[in-house]
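The next block holds one structure in the form of structure tokens; read it before the comments.
In this view, the complex is presented without one of its protein chains, the others remaining in place.
For reference, chains read A, B, C and D in written order, and residue numbers begin at 1 within each chain.
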Amino acid sequence: MSLLELHDVTARYGASQALFGVDLALAESEVLALMGRNGMGKSTTVKAICRMIPAGGTIRFDGRDLARLPSHRVARLGVGLVPEGRRCFRDLTVRENLVAAARPGPWDMARVTALFPRLGEREGQVAASLSGGEQQMLAIGRALMTNPRLLILDEATEGLAPIVRQEIWAAIARLRTETAMAILVIDKSLSELRAVCDRAVMLERGRSVWTGDMASLTPEIAERYVGV
Amino acid sequence: MTRERLFNALLLAGLVLVPLAAQAADEPFTITLATRAVILALAAVGLNIALGLGGLVSLGHAAFFGIGGYAMGILASHAQSYAPLAEWPILIEGTKSMPVIWLVAILASGLAALVIGALSLRTSGVYFIMITLAFGQMFFFFTISWAAYGGEDGLSIYVRNGFPGLNTLAPLPFYGLCLVLLCAALWLFDRLAKSPFGLALGAARQVPARVAAVGLDPTRLRLVAFVISGAITGLAGALFADLNRFVSPAMLSWQMSGEIMVLVILGGVGRLFGPVAGAVVYVTLEHLLGGITEFWHIFLGLILLGIVLFARGGIVGLVAGRGGGHD
Amino acid sequence: MTEPILATRGITKAFGALTASDDISIDLRPGEIHAVIGPNGAGKSTLIAQICGGLAPDAGQVIFGGQDVTGLATPARARMGLARTFQISALAMEDTVLQNVLLGALGASGRVWRFLRPALKDRALRERAEAALARVGLADHARTRTAELSHGQRRQLEVAVALTLRPRAFVMDEPMAGLGAEGSKQLTGVLDGLRAEAPILLVEHDMDAVFALADRISVLVYGRVIETGSVETIRNSPAVREAYLGDPA
Amino acid sequence: MSPILIIEQVLNGLQFGVMLFLMAAGLTLIFGVMGLINLAHGSLYMVGAFAAAGVAAATGSFLMALVAAMAAAALAGALVELAVIRRLYDKDHLDQVLATFALILIFSEGTRWLFGSFPLFLDIPDALAGPVTLPGGIQYPLYRLVLIGAGLAVAALLGLLIGRTRLGIRIRAGENDREMIAALGVDISKLYTLVFALGAALAGLAGALVGAIQSVQVGMGEPVLILAFVVIVIGGIGSIRGALVGALLVGLTDTLGGIFLPELFKLVMAPAAATSAGASLASMSIYILMGAVLIWRPTGLFGARA
Partner (left out) sequence: DVKVGMITTLSGGGAGLGIDTRDGFMLAIDQAGRDDVEVVIEDDQRKPDVAVQLADRMIQSDKVDVLTGIVWSNLAMAVVPSATAQGKVYLSTNAAPAQLAGRGCNPSYFAVSYQNDNLHEGAGAYATNEGFENTFIMAPNYPAGKDSLNGFKRFYEGELAGEIYTQLGQTDYAAEIAQIRASGADSVFFFLPGGMGISFLKQYADSGVDLPLVGPAFSFDQGILQAVGEAAMGVKNTSTWSKDLDNEANAAFVEAFEAEYDRLPSIYAAQGYDTANLLLSAMDAADISDAEAFRAALKAADFASVRGDFEFAANNHPVQDVYVREVIKEGDIFTNKIVGTAIEDRSNAYVDDCSM
């Protein structure tokens, strides 16, 4: 059974519609890539799942319909979000950022700082004064602190140094092998996605237009939907 | 024609026709009420430049309103008593001429806005709200104890000031004057909003760092807006004092600042006719509700609350739909 | 060697115990793209802030156009011809895309103190703004409200605004951040063409873009420039590999 | 002017400051932490004072009156939050100003409708009445000493709550990014209702405590409200410590200014004119203080953000 299931999901920002029908399914422990060019609706899909915007169609998580739940209930069901643009709590320290999100489970302060030692070093610094990359790590760590069953990473490697990026991909790979966590990744680096993801969904103009195994994602398809 | 424009046109037509009808029906008080609405609208248009275009939430605009009022009160009372304002270094006499009074009101309140703005604009956000409030309070307490001009009792003048060629004592001509000034201010607001200055000011409200990065000084843009804004509100203050033939510290109270701001928000922040709609509705409500019950403030409060909660973009937003202004 | 247009001389900046910029001297010569790379938190944005006037250095100078501009405010430097883009898009979200580029054109033209003529009616300003939009591929979106742009489109607009300034030097903080592969490619093309107009000091983590564009690369680690050189030198420097690049994928 | 008098006046200034802090504490909690400009905070203060007066008249117990004040204000606060305030969080300060301005009108006239137009009676309990003699022979009202103690206790408790507890951290996180903290699984709405009720209860407590030595009447909240705003802005919004320091500064400035400025002016002016000019300047002094602090430190003494 799928952990997360979207069927014919639509969404709009005021007068302008952004999603016109997105279908996707994600099984327990699966790693799925959500791909598409800029502005095709990837982040909007994520917001719809997390109930940060109202959406049409059906969204089910672990068999439950999310349509009527407030955002925090979705999170408590086990959806951990690393949002586009990081959105760390600016005035809180690194430690407080992590504490604010914490819920019981294997992921705690120690484990997060083990994954990202930099966060341990900057524990008492307020998030606003962190470098972009440090903030990104904090956002991932914060999502992990909620001990999610599904981790959503929206452009989680944006703006990171290659070496850190490698670290993060390695971390994702580790999460994939060492935990049962399902992961939904949005990223622009095709090669990295190929390495960690089981399957991919392509979005175009707010519609899911292609779904398949990573193996079947041919260069032609990539060229057509993401332009490389 | 968009719905907003239609609404604006209707509002303006109402402002022209209602007092004429009142005149015909011999209901001079309706004209007085309309004059009050128009003058308050003018004050609010002034604030709308700072608030709507510049995003400067000033809770001290009553200071400019009051300075305008005192400009009129002081000049007129000196004219009334034939005692010059100053004899040294130059002789300054009082005057009962509206154009001169207006000019003085604009200059004085603009100057005050320059000083207050230059100091206040070092802060932003909530701190800006509060520091403007503090300056307002300083002026308020100053006028309360300014014995030379009546202190808390304020200053009365016995006859309304004059305007060349018009009988300002009659309600209608005075109303006409006020309406013309309001229209001029609206025209200015409209022009400003679309002008390069307005564009840059709007950007300074949203992303000051960007504005600085293209070579413009956001603080200077805001300061200019604040000065224009204060000057217009000051002009309204002079008219208000003339309407009442009276000026007192009450014009500078923080409640007055709050009321001017309420007019803008009620009508629609950043909307051209927002302040006008706000003032007309507020004055009408005040007038109608007051007659119904002693506890009419409760209903006024409920209506205001309803507008904030259910009409984004104020009255104009409600009537004309979103877009244009901002909230 | 030609005179550098932009240079820092021994810039130092500390935040408490942390030295974010440690005696940095780099320069930008006409016609080049000089990339600054380095790990997260190395001090790249801090360096840019000091070059552009957002932060005052504790020590050292910023020289622009042969003049010491260390004491000048941001707008003054911009008026002298220094254009920047922000790591996190700084755009007027309520305004249209066109208005955002018009703002840039305005800043450059010095015609901001006009109160009565509509900005949109100023032909010269408009042409300048529209040209910049066309260049980054946003011409079709001129009338769109900026809030409605996707992240990637905002990045493009960010560059377009800097273009309108027609500056003597660009300083760009991660212009590619958040752009899709295709977008990066397109923007790489734009920047490539730009260097003829004005040199670019480019902070970027997108190594494909950096290696494709840069004439020189400086590597910043813990606030210090550990190496400056050509793409080849940097690519093969063990120190840079260790601190930043990691193993080639 | 004798040293004793000066010490006593300093004490008065401190005490006035602590009194202001009681009011400012709830305000800074709501205003700083939840990012809400609550002009109606003075109304909750009034609700507390009226509830206390009502209950004190009925039961004769001051303690019951205090409990009633906090309960009534907390209830009023929770209701207001549920009905109005929660629709304002995602709006900007302007809408908050208008809505809470409207609430002032409703509360003030509603209270007058319920309790009539004349001030109510609320007095110091007998056990705390009258002066005590402090070391140095200073006579000082016991009740005011108790006020000082109560204010400092509130300061300490609040500081701990907001700074140290997970609840406090989550509240502050919500202030930075409400949507995001919800997306991390925190029910921010419930949290905010709680905080608002807590802030309201503090206002109610202040209203009852202060009401016992002032007048319990409609509109009593507004002058204090302005002073409380001045206090938290000087201290830096959201900072409990700032509110305390700000309150003491304002208390001292106001008290000592009122006394010493006229004396100072007498050195250069005729006494009558000096008294009047000194009093005028004294009435402006806290605003001058606030202006000066903000010009020097645009985000207040302990504030980090605008």
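Criterion: a contact is a pair of C-beta atoms (placed from the backbone, for glycine too) under 8 Å apart; a residue touches a chain by one contact, two chains touch by 3 or more.
As the structure is a computational prediction, the values presented were derived from the model and not from experiment.
Engineer: Taking the complete complex into account, which shown chains does the hidden chain touch?
Structural biologist: B, D
Engineer: Which residue from B:A79, B:I129 or B:I144 sits in contact with the chain not drawn here?
Structural biologist: From the options B:A79, B:I129 or B:I144, the contact with the absent chain belongs to B:I144.
Engineer: Can you work out which residue in B:G68, B:G94, B:G154 or B:G314 touches the chain that's missing from view?
Structural biologist: B:G154
Engineer: May I ask which residue of B:F7, B:F246 or B:Y282 touches the chain that does not appear here?
Structural biologist: Of the candidates B:F7, B:F246 or B:Y282, B:F246 is in touch with the missing chain.
Engineer: Touching residues of chain D against the unshown chain: what are they?
Structural biologist: Against the left-out chain, chain D lists 1-2, 4-5, 8-9, 12-13, 15-16, 19, 108-109, 112, 116-121, 123-124, 129-131, 139, 141, 143-144, 210, 212-220, 223-224, 255-256, 258-259, 262, 271-272, 275-276, 279-280, 282-283.
Engineer: So that we can see where the missing chain sits, which residues of chain B does it touch?
Structural biologist: These residues of chain B touch the chain that is not shown: 27-30, 32-33, 36, 141, 144-145, 147, 150-154, 156, 158-159, 171, 240, 244-246, 248, 250-251, 290, 294-297.
Operating definition for what follows: only the chains that are shown with their structure count from here on.
Engineer: Measuring between Cα centroids, which chain is at the maximum distance from chain D?
Structural biologist: C
Engineer: Chain C to chain D: how many Å between their CA centres?
Structural biologist: So the centre of chain C lies 48 Å away from the centre of chain D.
Engineer: Please tell me the distance, in whole Å, between the geometric centres of chain A and chain D computed from their C-alpha atoms.
Structural biologist: So the centre of chain A lies 44 Å away from the centre of chain D.
Engineer: For chain D, give me the residues that contact two or more of the other chains.
Structural biologist: Within chain D, residues 305 contact more than one other chain.
Engineer: Going through chain C residue by residue, note those that touch at least 2 other chains and give them in order.
Structural biologist: none
Engineer: Testing understanding: with touching defined as stated, what is the shape of the graph linking the protein chains, line, ring, star, complete or other?
Structural biologist: ring
Engineer: Between which chains does touch occur?
Structural biologist: A-C, A-D, B-C, B-D
Engineer: Touching residues of chain C toward chain A in the complex: what are they?
Structural biologist: My answer: residues 15, 37-42, 45, 87-88, 148-153, 174, 177-185, 205, 207, 243-247, 249.
Engineer: Spell out the part of chain A that touches chain D in their complex, as residue ranges.
Structural biologist: 50, 52, 70-72, 74-76, 80-81, 83, 87, 89-92, 96-97, 99-103, 126, 142-143, 146
Engineer: Flag every residue of chain C that touches chain B in the complex, lowest number first.
Structural biologist: My answer: residues 52-54, 73-76, 78-79, 83-84, 86, 90-95, 99-100, 102-104, 106-108, 110-120, 122, 125, 161, 164-165.
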